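Submitted below is the structure of interest, expressed as C-alpha cells.
Every protein chain of the complex appears in place save one, which is left out.
Right, chain A next:
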C-alpha cells in the first residue's frame, strides 16, 4: 500500500460471530419443521443466505429442494413448504395464492413462513384477509447483520432508502435499532453515540428503549457510534466513483460482496464469480486506490510475482520441494487473482478512459466547484438528447440541482421536458419523487420558506413548530451545498496539483476534487467530541443532530483501544468510496472504522430506487 497505517491502530473485532449466530438461529427454525421440506427463498435473500448457510448445510437439515420466489405457481411434490422471505406484502400475497391454489386442488400441505429479520403486522393482516392465517405457521429469523468484510456489515435492506426517505414509512427503524442493539450486546457497551438525521435520531431513541435494563458485558470492542442518514449527504453518492472498489461496483455491480465478471473480463468463455474482500490479497491492496494508480500497482505486482516464480531457477531439489509445498499454491492463487483484476481494470479502462467519461468527470467537478454552470447544463442537455443513459442523466440533473440549490425555473422546465421526451411520460412520477426528496427542485424565489417558517413558528408553540418545520423541510428540502462546502472546505483549491499517489486528504477518492460531506462530518464530530462549533453547519443541513451517552455504565476512560474503534451506521446506504475515505481517515488518525449500512449503494442504485416506472 502506498501509505502505511499508524502502528497503534486498534484491532478489528471479530464479526464472524454474527454469521454463526444467524446460522444457528436459522437451523433452529428449520428444525422446528421436521421432515423433508422444500424451501422457497426470496430472490434478494439468496446471496446473503449463501453467506450464512450454504446448500449442504440446508440439506443436512432436511431441506429437499431450493427454489427462488418468482411469483409463479408452485410445482413441488413435497408436503411441507417453507418460505424464507422479507416481510413484504407482495410476497405474502403470493404465498396466499399458493396456499389457496393448493386448497382448491385439494392438496394438503403444511406451510411455514420464516420472516427475516422480523414480521410486520401488515403481513398477518394480509394472511387474515386471504383467509389462510390458520393454515400457515410463521416465525421470525432475527438475521439483522451480514458481515461483508472485516469492516463492513450490511443489513441488506435496499428498500430502506425508498421506504424511509421517500414514502416516510418508518417500519425499518425498529430493524435498524435492533441491529444496533445486537452489536451493542455483542461488542459494546458503547460509550458515546453521535448522529445526524431524523431517522438516526429515531433509531437511537428506539435503541435506548430496547437496551433499558440490560446487563453489560465487560468486554468492550466498539467504543463510539456515529449514526448518519443518507439524506444528510446526497452529493457524495451521486458522484462518479473513481476508487477501484467503487469503480468495480459502478461498472460490474458488486452484489453482497461478490462480483460476477463476464467473459470479456476473464478472457474465457464463462463468467466467474469473485468474492471481493480482504481475503483477496491483491484486491485488498488496490481497493482503496485511485484508479490511476491501479495499473501501475498491478504491473509492479506482476513483476514481483514473476520474480517469485523465477526463484525456482537454481533451486536444488530440497528447496524446490519446499517451494512447491509452501509457496507455489499461494503464488498460483495470487496469479489467478492478479489476472482477474488486470482483466477487470482493462475492461474499466476501455469504458472509462474514453472521451465521454473524462468530460463527465470534468462536468461533475465543475458542478462541485460551481464553475461554468451553463456549460454543464448544455452538457447535461446533450446527454439527455443523445439518450446516453437514463440513469446517468438523472444523476447529473440531481447533482446540478443540489449543488446549485435548485434549478432556475426555465432550466427546470426545459430539462424536464427534454427528459420526458427522451424517456417517456412515466418519469413525471420520477420527477415528483425527486422533488419530494429535494434531489431535483426548482429554485425558490428568495428565502420565502424560511421567512414563513419563522413567522408561523412565532404563532404556535414549539412542538407544533417543530412538526411544521419537518413538514416544510419535506415539502422542499433546501440544499445549501455551496455554503457547506465553504464552511467545511469540501472542495480543495484546484490550482494546486493533486498527487493521487500520495493522498493528502479524503478528497483523493474523487481525484482531489471533493471531500465527501458525510465523512467530513464524521471527522469533525470525532475531533470535537460532539457538535459544538458546528452549529452553523447543522443549521445548514437542517438536520437533527445529537450526541449522547451510549450505555450508562460504560467507562469512558477505560480501554483506549476500544474508544478508537468507531462504528459508523449509514441509514439508507453508503458507497464504497465513502468506506475508502473512512479507511483513509482511520489510517491517518489511528482509528478503526466499522461501517454498518442498510445496503451498499451507488449513484445508479440510488436513482433506480426513486424511479417510478414499475407498472
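In this text, a residue touches a chain if its C-beta (ideal position, glycine included) is under 8 Å from a C-beta of that chain, and two chains touch if they have at least 3 such contacts; residues count from 1.
FYI, contacts and distances are computed from a predicted model.
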| item | value |
| --- | --- |
| Name per UniProt, for the chain absent here [options: "Vacuolar protein sorting-associated protein 16 homolog", "Protein FYV10", "RCC1-like domain-containing protein" or "AP complex subunit sigma"] | "Vacuolar protein sorting-associated protein 16 homolog" |
| Touching residue (missing chain; options A:386, A:504 or A:539) | A:386 |
| Among A:320, A:417 or A:502, the residue in touch with the chain that has been omitted | A:417 |
| Touch criterion as defined above, residue of A:32, A:54, A:209 or A:389 at the omitted chain | A:209 |
| Options A:75, A:104, A:317 or A:425, residue touching the unrepresented chain | A:425 |
| Hidden partner chain, residues of chain A it touches | 89-90, 93, 120-122, 125-126, 163, 167-171, 173-174, 202, 205-206, 209, 213, 382, 385-387, 413, 416-418, 420-426, 428-429, 432, 471, 612, 615 |
